[in-house]
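The other protein chains are all here in position, but one chain of the complex has been omitted.
First chain written, first letter: the chains are A, B and C, and each begins at residue 1.
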Amino acid sequence: MPTKTVTYAEAIREALREEMRKDPGVFLIGEDIGLYGGAFGVTQGLLEEFGEERVIDTPISESAIAGAAIGAALVGMRPVAEIMFCDFLTLCADQIVNQGAKMRFMFGGKAKVPFVLRTPMGSGTGAAGHHSGSLESWFTHIPGLKVVAPATPRDAKGLLKSAIQDNNPVLFFEHKLLYRTKDAIPEEEYYLPLGKGEIKREGRDITIIAYSIMVMRSLEAAKILAQESIEVEVIDLRSLRPLDEELMLQSVKKTNRAVVVYEPPQFGAFGAEMVSLLMEKAFDDLDAPVLRLGGEEMPPPYNPNLERRLVPQVEDIVNIVKQVLQ
Amino acid sequence: MPTKTVTYAEAIREALREEMRKDPGVFLIGEDIGLYGGAFGVTQGLLEEFGEERVIDTPISESAIAGAAIGAALVGMRPVAEIMFCDFLTLCADQIVNQGAKMRFMFGGKAKVPFVLRTPMGSGTGAAGHHSGSLESWFTHIPGLKVVAPATPRDAKGLLKSAIQDNNPVLFFEHKLLYRTKDAIPEEEYYLPLGKGEIKREGRDITIIAYSIMVMRSLEAAKILAQESIEVEVIDLRSLRPLDEELMLQSVKKTNRAVVVYEPPQFGAFGAEMVSLLMEKAFDDLDAPVLRLGGEEMPPPYNPNLERRLVPQVEDIVNIVKQVLQ
Amino acid sequence: MLTQEEKLRMFYSMYLIRRFEESAEELYMAGKIWGTFHLYIGEEAVAVGACSALHPDDYITSTHRGHGHCLAKGADVKRMMAELMGKRTGYCLGLGGSMHIADVEKGNLGATGIVGSGIPIAVGAALGCKMQKNGKVVLCFFGDGAMNTGAFHEAVNLAAVLKLPVIFLCENNFYAMSFSVKKAFGIQDIAERAAGYGMPGVIVDGMDVLAVYEGVSEAVRRARNNGGPTLIEAKTYRFKGHSKSDKNVYRTKEEIKMWMERCPIKRLENHLLQEGIEAKVLDALKEKAEQEIQEAVRFGMESEELTLEEARRLVYAD
Partner (left out) sequence: MLTQEEKLRMFYSMYLIRRFEESAEELYMAGKIWGTFHLYIGEEAVAVGACSALHPDDYITSTHRGHGHCLAKGADVKRMMAELMGKRTGYCLGLGGSMHIADVEKGNLGATGIVGSGIPIAVGAALGCKMQKNGKVVLCFFGDGAMNTGAFHEAVNLAAVLKLPVIFLCENNFYAMSFSVKKAFGIQDIAERAAGYGMPGVIVDGMDVLAVYEGVSEAVRRARNNGGPTLIEAKTYRFKGHSKSDKNVYRTKEEIKMWMERCPIKRLENHLLQEGIEAKVLDALKEKAEQEIQEAVRFGMESEELTLEEARRLVYAD
């Protein structure tokens, strides 16, 4: 299969472009996504191709952006909204959670709300307390939503295309530090299913369960550990809701040990769900407690040395794996 | 110690009244809390005693209510805001999470934001999708916040008084179905510390970890199970953040088995944190996997029979306990 | 100009709403309906006047006080009653209840329990209509209380700058729960806010169905002709408490009495009698409404409930 090399940002842009070409119901709405091309340049060039009617710049009104996407979806469109930083989901949470996620059910299954909300997550850019968060855990807890957080350009493209074609609200978390990472993706059009994780590296000694940028760091850690003959299996969840339970369980059946790695503050985060599932469904397979490695219990600090220590780094992953293997 | 019998709602009102009498900086702000006395009657009579200046009715502006509380706290007041239903926290999440919770840290410790946000939680009133949620899990995940969810009038009063005197933002979740429950509380003024759970019933066979109304249902279940000679220990967390880890660990060391019971949808909820903590710190004490019993993965339905099945009931707790003991 | 037939339809619709609400209240007292609800009694002219100005396939969004909107947009009384009774034959299969009735196929994009939250949704629907070039407009109902939510502000401004085909219809019944408009606003007339968004602001007498019809019709014309949104303030009053738990301590008996004397149904009735309609024609309509309600109650009572298994399958679409 012929491939080409693109960045994560380009992969996302391709997904948007392809789906917009295919279906006139797909449109983009958000702040500075037109001429400016989005705060991270993801939508660059789309205004030129699709015009102001389908690449809609809005005032700074997150709640109206999300609500407008939901309303348009209700009448048959397939909006893709952009919220410039996932920290701002706190401003449109009502529309997402109380409207978008619940409508179908509350209306007795008579409505369909197919919209995608794309949003950048994560720290590492020195933007401090209000622009460096990871709020995916909140939305994994909401029945009616789907939540996706890809780690590679290939996954980003294939999953976004599926998200756009999905008939439910999908929150699509893009990690800022991944935008410029590169990957070979198929030349041909392709889709990847929501709800399926992927083994990004096989190993027999321990399973690392991760998503988004932590997959990449876990792969780095696995390389280092391999030098000490520790063979790590790295699972990329890709979708957080629905979750690919089967993949995790199979892996842990083999490795008998697991670590869950994630970026947001460790306490009360979605990572605990994976531990709980393994507790419930793989207790007898476990040779050691499943540990979590999450972020520090603090808001994102500005100072770059502290910011680095806020979230798991490769060496932290190496250490926790060794700790579990002891 | 002389006691008196009060309802949960009265206990909360007493806490408010006592703290308002003590400190002129304490005031109330929210919708319909004055003449109307609050949607659940909790603030009845306080307008008469403290006047419109300290019992402030506002327009339907949740974000302004939370923000105003934070701003007033910043300049030295001790506001107690009421958000009429916890489902509406989605409307002021930015103020709570990005402002209230982060300010002190972002400002290098130079600010203090002592405010309390009281809000009713839970299903069981037939109010359906938008008025029956339990969103505490979201806020347990936010460094900088404290989260409290009392189960009894005694705890409600003592914890609310401490919350008002605390120098941090505290979210205080009150369960609607508890408002009319009664309890003997001390005649004398008293405070209960935030961050401390309580063993509400001792037992040696299994530990149930719960908070808010699920404590009461767990106690009911424990009575039923006692008839079959199953001795259940019921831990009431009371504070969800900070969490009384020690109490859980000690209990499980004794019982070697545990169940976590909570109302919100099971997936991705705060209950998973307790499982993860036990996994990490009590793995070798466990004779069986710690199971969770949470709510259904759906928005709150209107139909009362379905609504009842939405969240754990006494019989469900009995069943899961037996399941773990098998 | 409205024909007499149209006016009679309006009369029927208003009367039906009134009787629906009264009988819902009775059923609540009898324990056949539970939870809480918000009666539309006294405000019937707003929903009926407004929906009469729409095409059947135009959209509306509704509120927590939504029974009237729903019926005025042509809902089936049986399915509404069944919904309030939590039955599977209800509009939402018994999952939504009073505050969440929707009939998306018929253009009712649904009620909402979160004050103000339907406004962005109406704006999105209008955006969809504009993109689909289907000539439809969206009529967005909300209360005076909703005017002070952030959602109102963001959504109304977005509609104004995108020139969307939406009509914002504020049902100003002078109270948001117990909080009076006098305390909630620094202005006399809510419609004044329109100027800040660069859109027309119009005040109509919400107790006069014909005035509401006229006012909304003009806004609908503007919207359909690409003239963008309008904010309409319909001054009206709810004769009953805010919800089932309201003790009504914040309004005087005199005020309530004064407004009840302006009953919109009585008013239209008088107007029709003056136009020469015979009383027995109106009586026959009343009788018909009565029958429809009775039948709906029976239908609701006899209907079954959804199972948990079925409910679970409704969370996600395929």
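Definition applied: contacts are C-beta pairs under 8 Å (C-beta built on N, C-alpha and C of every residue); 3 or more make two chains touch, one makes a residue touch a chain.
Remember, predicted model here, so these are calculated numbers, not experimental data.
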Sole contact to the chain not displayed, among B:Pro143, B:Gly158 or B:Gly203: B:Pro143
Which of A:Glu31, A:Asp183, A:Asp205 or A:Glu263 contacts the chain that the document leaves out: A:Glu31
Full-complex contact with the absent chain, from A:Gly25, A:Gly71, A:Gly109 or A:Gly129: A:Gly129
Positions on chain B contacted by the hidden chain, ascending: 27, 53-54, 56, 58-59, 61-64, 66-77, 79, 94-95, 98-99, 103-114, 143-144, 146, 167-168
Chain A residues touching the omitted chain (full complex): 31-32, 34-36, 39, 57-63, 87-88, 91, 125-131, 296-299, 301-306, 309
Absent chain, residues of chain C that touch it: 148-154, 157, 160-161, 183-187, 192-193, 195-199
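Keep this in mind: only the chains that are shown with their structure count from here on.
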Maximum centroid distance from chain A, chain identifier (CA atoms): C
Higher-contact pair (C-beta pairs counted), A-C versus B-C: A-C
Averaged-CA centre spacing for the pair chain B and chain A, given as whole angstrom: 30
Distance from the mean Cα position of chain C to that of chain A, given in whole angstrom: 40
Distance from chain C to chain B - Cα centre to Cα centre, in angstrom: 36
Interface hub residues of chain A, defined as touching at least two other chains: 94, 98, 105-106, 143-144
Residues of chain C whose C-beta touches two or more other chains: 92, 94-96, 100, 112-114, 150-151, 311, 314-315
